[in-house]
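I have placed the structure first, in the form of structure tokens, so that the comments after it can refer back to it.
Only a portion of the chains appears, each positioned as in the full assembly.
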Amino acid sequence: MDEPLRAIESVLFASSRPLRMAEIESATQLSPDIIRRAIVRLKKQYDDVGSSVEVVKIGVRYSMQLRKQYSNYGMPFAEVELPKDALKTAAFIAYNQPVLQSELAKSLGSEVYEHIKILRSANLITAKRSAHTFLLTTSKHFAEYFGIASSKKEDIKKWMDEQTKKQ
Amino acid sequence: MSSSSLEGVLGHLMFHKALIDESDRHQKLDRYLALAQTYEQGELVAPRDPVDKALQMVFDLVLSNNYDPWDIDLISFTDLYLRKMQQSEVNFIVAGKLVFMAWSILKMQSEEVLAANDEKQQLFCSDWDFDAIEDMFAADDVPCFAADVPEQIDLCEAVRHQSQRPVSLVELLDAFEEARADAEVAEARAKIREQMTRSDQKYDPRNHSEDLEKDVEMVWTRIMKCGNGPIVIDDIFCGGKEDRVTVFISLLFLARNGKIALWQDDLPYGQIFMEIKIPWDIGTLEDARAAAEAKQAPVM
């Protein structure tokens, strides 16, 4: 039995959000070094059996999540809060960021104001004042929420391109 | 508060004014503009009118928090507004209506911008015009994005497991504390409601208006006895506190109807004066009649 690995698996399985090293440390009482090594093994284990679940590092956080190709199966049972239209707006912002709110409204219609409000309150985008409108970019939380490994805007765009190709 | 946010607000109001044609809305928007402009002129005097006061609070919040007038975050705005309202002496009903009004005014933009885009009209051109508005009405053929956007960019949320656990003791107790507080509030509300129902039963608006009419008639008779020219209102009182209140309210009523003028030279505790405004000959003044009778009477 590999106790550290199982403790970490338990913690990642139970949490619906990616966890920081410090959170895993305090929940398992293990050292960062042991945790890091156990996570590598855990990831390999899930990959080796071809599980639909994967262990990923997202920015500085760790998470267990469904592989993208299986998320359709899980979606009806997952507690997702965002309306589909708001997701489209989020995708548009993520792909073209930074985007002016006024330009976005021109491209996608005035309902984007409602979407931006939803996305801001879900902490997925940040809005900086720019003259009479706002400049919109994705937040750090954006990458976590969508399970993207990096929160850099170039990486997000690259990731989105890859996802589109896979479809 | 930055001058650009003030400009934004003024521009926003002008924009809406330019879009409407109902006279009623025009008046409303003029009122908002007048209030917003007091910020520009730096003449910040607390308005007496409760509606104006509440409106001023809205502008205050919008300007001091740098809200985008095109995109007010209503959740945070309403929260701030309600908090501020509790600190100030603002009529709650007026404030509540105002939150709704502000909401509808500021939310109009989506439909109107859409409609405006359809019509492609040059809507207005004024000193208040600014980039964002111009942008709104820019021709459709101007490319908005240099970026190329793949057709099916699709995002879907990461799916994770969420374990569930039973409620803990502390959570139950916290919940109990909250429930107790809620029940207390509900009880207090019920009491107030009951009291209001009782006082409503006593209150008959017909009696009230009949009483007021009688009071005004009685006070008018007293005023007539005092003759022409400025009158110290003390001369009209005759009795205790209740009489003073009755007389004062009747005087306010008469002043509002334009029959008398009311003024006070030394604020706030100075003497209050009044004077009849209607032409003298309408009045049937007992003193005048008495004077006339005295004239006619043979000199002793």
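As written, the chain order gives the labels A and B, with residue 1 at the start of each chain.
Just so it is clear, a contact is a pair of C-beta atoms (placed from the backbone, for glycine too) under 8 Å apart; a residue touches a chain by one contact, two chains touch by 3 or more.
What you see is a predicted model, and the numbers here were worked out from it, not measured in a lab.
K.L.:
Can you write the chain counts for the whole complex as a formula in the shown labels?
P.N.:
Counting every chain in the file, the stoichiometry comes out as A x2, B x1.
Note that only the chains that are shown with their structure count from here on.
K.L.:
Averaging only over C-alpha atoms, locate the centres of chain A and chain B and give their separation in whole Å.
P.N.:
One centre to the other, that is 46 Å.
K.L.:
Going by the contact rule at the top, pick out the chain A residues touching chain B in the complex.
P.N.:
Answer in residue numbers: 13-17, 63-66, 68, 70-72, 74-75, 78-80, 82, 87-88, 90-92, 94-96, 99, 101-103, 105-107, 109-111, 113-114, 116-117, 120-121, 129, 131-134, 144-147, 160-161, 163-164, 167.
K.L.:
Which bits of chain B are touching chain A when the two form their complex?
P.N.:
The contact residues of chain B facing chain A are 4, 8, 11, 66, 68, 70-71, 73-75, 109-111, 113-114, 130-132, 135-136, 138, 144-145, 147, 149-150, 152-163.
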